[in-house]
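Then we have subunit A:
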Amino acid sequence: MTLDASIALRLGSLDLVVDLTVADGDVLAVLGPNGAGKSTLLRVLAGLLRPDGGTVTVDGATWDDGATHLPPHRRPLGVVFQDSLLFPHLSVGDNVAFGLRTRGVRKAPARAAAAAWLARVGLDGLGDRRPAELSGGQAQRAALARALVGDPALLLLDEPLSALDARTRLTVRAELRRHLAEFGGSTVLVTHDPVDAMALADRVLVVEHGRVVQAGTPDEVNRRPRTDYVARLVGLSLLPGTGDGRSVRLDGGGVVAVGEETAGPVFAAVRPESVALYLARPEGSPRNVWPARLAGATPHGTTVRCELAGEVPLVADVTATAFAELGLVPGADVWATVKASEVAVYAR
Partner candidate 1 sequence: MSRRERTVPAPLLVPAGLAVLFLVLPLLGLVLRAPWSAIGPTLAEPEVGQALRLSLVSATLATVLSLLLGVPLAWVLARSRVRGRSVLRALVTVPLVLPPVVGGVALFLVLGRQGIVGRWLFEQFDVTIPFTTTAVVIAETFVAMPFLVISVEGALRAADTRFEDVAATLGADRWTTFRKVTLPLVAPGVAAGAVLCWARALGEFGATITFAGNFPGTTQTMPLAVYLALQRDPEAAIVLSLLLLVVSLATLLLLRDRWLGRVAP
Partner candidate 2 sequence: MSTHPRRLVTALGLAVVLAGCGSPASSSDVAPGSADGKLTGTLTVLAAASLTDVFTGLGDRLMAEHRSLEVRFSFAGSSALATQIVQGAPADVFASANESQMRVVTDAGLEAGAPTLFAENVLEIAVPPGNPGRVTGLADFADPDLALAICAADVPCGAAARQVFEAAGVTAAPDTEEEDVRAALTKVELGEVDAALVYASDVRSAGSAVEGIPFPEAEEAVNAYPICILGAAPNPDAARAFVDLVRSEEGQAALEGAGFRPQAS
């Protein structure tokens, strides 16, 4: 009882080749930058686009292969789009009941089911409103109810939170997490926000330029990113190199000492808060110490994120107080140190 998809599609400049599997009750997050092909992938799963090749099967039923293409309206699925896309000419209740009515449910039971789902998503009694009378968060909740009311086998979420303001996003994300936990079918969540992926997904698929570049649990992806894109998303400096005992010879030049034995092609990943900055070469003998130039600084809450240029490119988080005491300005020469034990190292 799963979603199994193996999809190939060329569309304009996009060349999409993606394999994925989602078990029943599981949530797969597809994470990637704009233009990576995430939404195209979702449209193929929904049946709105026919793939050039490959297969899509759900619970053993073939939705797409070389010979068959099940049109979208025959697929038991629910989709939540970025802008909620509630039909403006229907009441909120009729929006939620829409999928039931098209599938032959009579008016009264469809209305009742819609009202029950509206109550479940916290919109009790708002069924008679017009979509224009709802806030963004309410509209997105209604869209979720509309997608789930028919008890679909597959739930597709296309950037469901990105149109919401930061505060609403937090609340709706928490609610979405609860509803996804209760949902028995497979869920595919498309997002470019790693927080969504980490908070909502059981597994994460990172897609760049139409290809899967990394797959794993949110924790794996978070701690061991395999591309610069993911590393930046999760706030890590990613340094590819070759393991040599307790050090890694970086592809870009320089050597990083690490806390464990390693060999062969590896990534060394450094967290910004592990990097310490000094104006003069520090005393003692830390094994990882590099000269660098401050290329840019961005305040980030109580810390300042510093982009460092040099033989080993790093990102460092220092407290705003320390930043001021050091008198750092862009272009300043600094020394950066990292404890070997703070460097994560994993095979490429």
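Here is how the candidates were picked: all candidates are chains of the complex that A comes from, given by their letters.
We take it that a residue touches a chain if its C-beta (ideal position, glycine included) is under 8 Å from a C-beta of that chain, and two chains touch if they have at least 3 such contacts; residues count from 1.
Owing to the predicted nature of the structure, the values given are computational and were not obtained by experimental measurement.
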Worksheet entry | Which of 1 or 2 touches subunit A - same complex, any copy | 1
Item to complete: Write out the stretch or stretches of subunit A touching candidate 1 in their complex.
Response: 43, 46-48, 71-75, 77-79, 81, 83, 85, 87-90, 98-99, 102-103, 146-147, 150, 156
